[in-house]
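Of the protein chains in this complex, one is absent; all others appear in place.
Chain naming follows the written order as A and B, and within any one chain the residues start at number 1.
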């Protein structure tokens, strides 16, 4: 985003990152260890898992989690690795357990709580105790209907980590919204290029003329300037109501929004890999998943009020189409950035005042990358 | 396989291998050097090369061998690398030489014995002697109609190495059997997962219900418990005669088999990459070829008596179909194991008594891997 007063928050001498951060596989390994497998990452929506035993699989790099609703209706996550021979237990992206989780190789069987219940022939092994071999647990948290998991052995407390966001978006009632559409993208660029692209609208006049016609790129303000959560809002043009193909609401605005929030779109990046975009009548979020130094996967979901999704009289597809087009423009320019940055002649250059959030992202990123060294 | 008395042979504290052995490219290189290029590996059947000059090409990692029948009717193997500019001479998997082997680049020509016969214009090069540039020879051995080659510069004596197997399977007359069918598979898993999968039937009730209905997984016994050759037999269920789709003989049993052997299937792994399965009426063998840390190729061949293959009245396809289905089940679970073991949360776990042969395989494997260090 670009914002009226961003120059205030741009650190003097702020520069783009060095080439190595976009091309070096050793840095990607460090990113997995210190960022993606050591922070709370968004794993989808609570409403995806309604029934007891319903599950979805979350894959991050070498790791895989089974996220499920247990018999008491709580969310749980287990490492998707059988404790016997290491087999990945769940292969499909989503599914439904009956009362237990069985590995398809030798039939080791776990409860929905991860406890090992059955391990044929292991009783005869000296010293073997079923209680020593549960599925390894992965912490789960929920906020505004979003599920977060943390692959770390010593995860930071979620409530402490997310405290700055608690209550911040209550007027949107995000917890009650439901997904209307999800699109998956593959981007031939480093994951940080996607985040950085999201963090400024300096590029909008050139890359997104249609978007720039809805939200003038100088009309906004940041309200989170540093740390893991960064962002702010942009005002709509006078004749515009929302980010849609028509520029008008594609359904009635969310009911509890204040006057000011009806005239704005809010954009936030939630470290390390979530992007949250709040419109007057819908909420969109992206999650970004590295796939090598020069590739990543992006999942984008549009959330609407339940009655809107169930009705057929609205134009929600207008919001999807507009952002799908804009997403593709962003992924393409990110791919061109990846190609250029790999050059030995690339060198860091100063950020403009319109890019203060990138400077803030880079700073936080560098601190996290080295936090265990 | 799983066996009545295996608990006896399971070393106390036997665990699955560490993650590194399935994901580390440096270990794969060591496996090539110390295992695959330093042991006798099965290269097919003697009957594939009937005529003088007939050849087949065997590729293992970076190496390639031309295996042929020479003018005296002997099997020979030569390195498939022209001594002039290093060109791979034979490209096709199989073929027929006339009297000589000619490189298609500059026409250097070798006898079937590998001696350099023609090297245009080289006479003018000071000190050049044709006798210094034969195709490099690769040792060949034959056992029960199987051809073995050894890429080592100092190969172990074949007769010493294979002595424990000599005469063991004489009642099957394997030398006289001929291939009825060969199927090639690609498996997205480390080669050892395929061997380990073969070495136990603990997984049969879950993964192969049809197979478990033919050979009850607890009805068997190991008779080779350690070293390069591992295996034993499994009894058929009372109403079953063989491993086929029908559960009955798909052709008459092999003529010299003793009573006991008519009621059993024998399974052996022959280090490093051969699997030999002896049924009352046919013999099946697999060869396994690494292709990166997380991929391998598997070739499976079904051998029958010559008159059975030549006749059309038998149901040999029943044996092929049944094992083809079972093979695919095994490759798929091996692929899931590869995915799970790559996790940083995978850790070695105890083997059950049903997996004693895996413990024995791992132990021998580790010893071979480090034998030159």
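In this text, a contact is a pair of C-beta atoms (placed from the backbone, for glycine too) under 8 Å apart; a residue touches a chain by one contact, two chains touch by 3 or more.
As the structure is a computational prediction, the values presented were derived from the model and not from experiment.
Based on the whole complex, identify which of B:89, B:187 or B:288 touches the chain you can't see.
Hidden-chain contact among the options goes to B:89.
Given the contact definition stated above, which residue among B:75, B:136, B:213 or B:262 touches the chain not shown here?
Here the residue in touch with the unshown chain is B:136.
Which is it among A:203, A:225, A:264 or A:314 that touches the chain not included here?
A:203
Extract the touching residues of chain A with respect to the undisplayed chain.
For chain A, the residues touching the absent chain are 7, 10, 12, 16, 19, 202-203, 205-207, 333, 336-337, 339-346, 349-354.
Please identify, in ascending order, the residues of chain B that touch the omitted chain?
37, 62-64, 79-89, 91, 102, 104-107, 120-122, 124-128, 133, 136
Assume only the chains that are shown with their structure count from here on.
Go ahead and note the Å separation of the Cα centroids belonging to chain A and chain B.
One centre to the other, that is 47 Å.
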